[in-house]
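Some notes on the structure that comes next.
One chain of protein is taken out of this complex; the other chains stay put.
This part shows subunit A:
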Amino acid sequence: MAFFFAQFLTGLANASSLFLVASGLSLIFGVTRIVNFAHGSLYMLGAFIGVTLMNVLPGTVGFWAAILLTGLAVGAIGAFVEMVVLRPIYRAPELFQLVATFGVILVIQDLALMIWGAEDRMGPRAPGLRGVWRIFGEPVPKYDLVIIAITPFILFALWYLITKTRVGVLVRAATQDREMVGALGVNQAWLFTGVFALGSALAGWGGALQLPKGGADLLMDFNIIGAVFVVVVIGGMGSLPGAFIAAVLISVLNVFGVTYLPQSTLVLMFVVMAVVLIIRPYGLLGREEVAGEHGQVGAPETPIRPYGPLGQAMVAGLLLLLVVLPFFADRFMLILLIDMVVFALFAASLHFILGTGGLVSFGHAAFFGGGAYAAALLVYHLETPMEIAFLFAPFAAGLLALGIGWFCIRLSGVYFAMLTLAFSQLVWSMAYQWRDLTGGDDGLVNIWPSSWLGETTPFYYFTLAFGIGGILVLRHIIHSPFGYALRAGRDSPRQAEAMGINVKRVQHAAFAMAGVMAGLAGGIFVFSKGSVFPTELEIGASFDALIVVFLGGVKTLAGGVVGAGFMTVVEDWLTRLEYWRLLLGLVIIAVVIIAPEGIVGTLRSRWAKFRGHNEETVK
């Protein structure tokens, strides 16, 4: 019994940092609707700034003052980020801010490396709180008990701020109806900045408070972000008490998981998240999203139509160029183009459900990596000929998408995104931990193509045929009645239903098709690299695809492809330089601010303006 109680306390202590960080994210999302992917970076900054201040300020007072100041400093950084990066793009399409926050992550990573160096910093002890107290005979660290005691006060203070003060009233009003708050004369811009700063400060405090239990290192940002999203989603996006309950639930479960299922630590959290979302799609204390609440920002989209003669000629010209390229380009240029086409097909498959279907999947890598693994497993374990294994990749990924889609399609918006993320994490953890089958993170190696494709040039044509072919098939589907039905379901589900379209079934089918194409990309990928690792299934891989789709332009047809091309080239170029992450982050932020409709979207409206008739005026 004493042992269980001690374990419970350990869970509660772990929950405190998690709650602080998650409450900040939840607050920011609740008010501004920004999915702040850089929230982990603010937590990391909190840890580094906290360590620095604690080394300067002496004694007990200094320790606690350092924590307080850290929160203020990170809050100020958050305010700066909001004003410079996010404020210019509030009118951009839904979730576009995600891309900007990804740029912020890269910038902060390199700045932190420059300022604090590469070495890990161990957190200083809290003065006077070294050692343990014995509770029913079990040792419990003193500092654990202190932070267990602090957390409810912070929860209470936040609750008081939101429910009892005028600022809180405005914040809640902004959560419900942003435009009305603006109409009543409240300066929304500063309200948003204030909330973002408070959310950032909470992340900073989370980073500083955990110092005596850990330290500061450069991998902290990505290490916490998954858990934070899980907590926010389980609790219900925007709900502070929900975040608290979820943080405690996850942390306590994890402690018991460590004892009774020591191998399961990776997957447990995401299983809980998937179960909660399947039973309660809006989280424990979340509200159901009112249809249209996130509504399409900006002007309604003009109907899509096939390219005119000029567009067709340009595409044909580009294709011709790609076909004749091997006659004058060097080998590496072909390799780069193979990578680009694979990535473009992957991005196009996401773009297909995201742009045309309005389904923002955060876990699309499950199908890319899933396809790659399906082919690799056949080759590795059964010595299947490459040609058959290759065809199995899209098939297996399609089946996987059919299964995952069955669970996910019932949800929409951010909750859909999060459930896809949970499922892709399940797939990832299987690849990572089922070592007998997948080799774990040592991956599957020596998956090379048949000898007739062994040289670069034949493989290049092979990639062109299947990669570009896949992209063209997707485009064709978008222009077919099925594509229009999918679009109708995105823009107006009710009217679509009234017209006799089974929206969910159409979306499910589209999701599976996107899975097939992502799997096809994965199949090409695995034979071009000769190996596959769980890296291809990670959150990061899913986000790479998301970012290029947004960067290219969601509401365009070529968005995914152009975004992928742009990103491959820029990355290939920048990674040669010492501070490439900083530069890449700045490039991403710059593109986001200059081209809020994505690269293709912005080019298109410029072109339309140039031609003299502005389609966007149709309102």
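To be clear about the criterion, a contact is a pair of C-beta atoms (placed from the backbone, for glycine too) under 8 Å apart; a residue touches a chain by one contact, two chains touch by 3 or more; residues count from 1.
Keep in mind that, in the parts below, contacts and distances are computed from a predicted model.
S.K.: Select, from "Sugar ABC transporter substrate-binding protein", "2-oxoglutarate ferredoxin oxidoreductase subunit alpha", "Twin-arginine translocation pathway signal protein" or "Cytochrome c oxidase subunit 1", the UniProt-recorded name of the complex's unshown chain.
M.R.: For the chain not displayed, UniProt's protein name is "Twin-arginine translocation pathway signal protein".
S.K.: Would you indicate which residue among A:Q109, A:T151 or A:S424 is in contact with the undisplayed chain?
M.R.: Hidden-chain contact among the options goes to A:Q109.
S.K.: Taking the full complex into account, find the residue in A:H351, A:H364 or A:R581 that is in contact with the omitted chain.
M.R.: Considering all chains, including the one not shown, the answer is A:R581.
S.K.: For the chain that got dropped from the picture, name the residues of subunit A it touches.
M.R.: 3, 6-7, 10-11, 13-14, 109-110, 113, 118-122, 130-132, 138-139, 141, 144, 213-215, 217-219, 223, 227, 254-255, 258-259, 262-263, 265-266, 318, 321, 330-333, 335-336, 339, 432-433, 435, 439-443, 445-446, 448, 454, 525, 529-531, 533, 535-536, 562, 565, 569, 572-573, 575-577, 580-581
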